[in-house]
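All protein chains of the complex are present and in place, except for one that has been dropped.
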Amino acid sequence: MFAVLLEQTADGQRYIDWLVSGLGWTLALAFFGWWIAFAVGIVVGIGRTVQNRAVAALARLYVEIFRNIPVLVQMFLWYFVLPEILPASLGNAIKQIPPPWGSFFPALVCLGLYTAARIAEQVRAGIEALPKGQVEAASALGLSGYPTYRYVIVPQALRLIIPSLTSEVMGIYKNTSVALTIGLMELTAQARQISEATFQTFTAFGAATLVYLALALIAYQGMALIDRAVRIPGTSPADDAVKPGATHAIQPLDSLPDAMEVVK
Amino acid sequence: MTSLDFSVVLQAWPYLWSGLLFSLALTAVAFVVGLVLGTCLALVQHFEVPVLGKLVRGYVALMRSIPLILVLFWFFFLVPIVLGHLGGSGRPVPIGATWTAFITFGLFEAAYYSEIIRVGLRAVNRGQFEACQALALSTFDTYRSVILPQVLRVASPIILSQTIILFQDTSLVYVLSLTDLLGAASKLAQLNGRLVEMYLVIAVVYLAISSAASQCVASLRKRYAIAGLRR
Partner (left out) sequence: MLEFAEGNRASIVTVENLVKRFGHFTALNDVNLTVAVGEKIVLCGPSGSGKSTLIRCINHIEKHDAGRIVVDGIELSDRMTDVNGIRREVGMVFQSFNLFPHLSVVENCMLAPMKVRGLSRTDAHERAIGLLRKVRIHDQANKYPGQLSGGQQQRVAIARALCMQPKIMLFDEPTSALDPEMVKEVLDTIVELAKDGMTMVCVTHEMGFAREIADRVVFMDRGSIVEEADPETFFRAPRTERARDFLGQIIH
């Protein structure tokens, strides 16, 4: 069934090469997008929890805007609208960027900032889940704001949210498919291309599906490995994690939302 | 920077409005179908029905692992074929993009709602089940009158959050060239060339609707925190 992938295409390659190329773009977008998202997300997430009203409000605004506009619309804004509203010279320079980079960079920024908003909420949840005694102990020791966050709060909060970050990792590589609307030939786009060229729709989409499933598995295992690697000795995973699902009364469902809001 | 002319938006408003209605209709149908089907899927998994339970778990895992755009392509391709087989003719029934979208979103969301409900079922206090047993309630009555009402009430903020995400995801029907809110804006932008205004406006519309809905969910969550639903 998958033999057709090994056939020659019009431009001298094999169809499977198209798929691999698509996978490459998907991975690149997901990988670099994730690091942008992680960096920005932690900062914004912390910003949501600080005492300074202005910073907290700004962080709140960021999250509201980037979470409530669909990814596809955001992508159009970055790709179509941004070059138009910038000063003419800059806008034209951007429009000159040749494809595929002309599609890649807007997609990268879009995915990075969108996922950052979601990560920010997870980080906020993680920070708020820490017992108040942690901050009190830090203050009692004379630690001020920044060191408290850096050495006490953030390391613990990040460990707590590893399970929910897993769904964000899965989310970001799934959202790379949205970039096909602005012309990036990522995995899904290539699959569609192959199906149109060979009429072997089942094979083409089937191959892409298998690849995405493999990515999901890898992401899941990778995060489980990280979880084990950073675990604090003497704790078990069930004790601490702000995890989906609880065994006692119903109220822990309050902690579900961030983990359960899986991206498409 | 070229000057912005939002008057085109006012002219285009009827068309955009019909696009918005399509988005909302799609959301509503997917919500109802997804929730009902999702509850069934959750129960099948919860009761660990042999064979079917594993199939359902596989289905849910699949839907949660692959991009929605790919799912849309799959269903666009598969649904006519499946319908052809079901109808007995064996030949694919061409049903068009709109029906594909409605079916796809319903079946897709069912997987996500089923996870929420499945976790909710696991979170129910064992004592509730035992009280139902002690009162000799049948399994059907136990779930219908005691367990599911509680799960749905408590999970309603999360279910609504998921529905807001669903609303945003409806924009992806763009890849099927359907005229939802984004599709309408895009088609208009191609006609009148004013894509900046078009896209900015619909971004604001999506933002306003999603944001307002999120506020409702937040206040719903607060209400359940106070109302003493525990114990």
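Worth a mention:
The chains carry the letters A and B, assigned in the order they are written, with residues numbered from 1 in each.
One rule holds for everything that comes next: a contact is a pair of C-beta atoms (placed from the backbone, for glycine too) under 8 Å apart; a residue touches a chain by one contact, two chains touch by 3 or more.
Please read all numbers here as calculations on a predicted model, not as lab measurements.
Contacts of the undisplayed chain with the visible chains, over the whole complex, involve B.
Note that of B:Ala97, B:Val146 or B:Leu220, the residue touching the chain absent from this view is B:Val146.
Even with one chain removed from view, chain B keeps its contact list with that chain: residues 125, 127-128, 130-131, 133-138, 141, 145-146, 149-150, 153, 227-231.
Rule of thumb we're sticking to: only the chains that are shown with their structure count from here on.
Interface of chain B with chain A (complex): residues 1-2, 62, 64-70, 73-74, 77, 108, 112, 115-116, 119-120, 122-125, 150-151, 154-155, 157-158, 161-162, 164-165, 168-169, 171-172, 174-175, 182, 186, 189, 195-196, 199-200, 202-203, 206-207, 210-211, 214, 221, 225, 229-231. Chain A makes touch with chain B in their complex at residues 64-65, 67-74, 76-77, 80-81, 84-88, 91, 170, 174-178, 180-181, 188, 191-192, 195, 201-202, 205, 208-209, 212-213, 216, 244-254, 256-257, 260-264.
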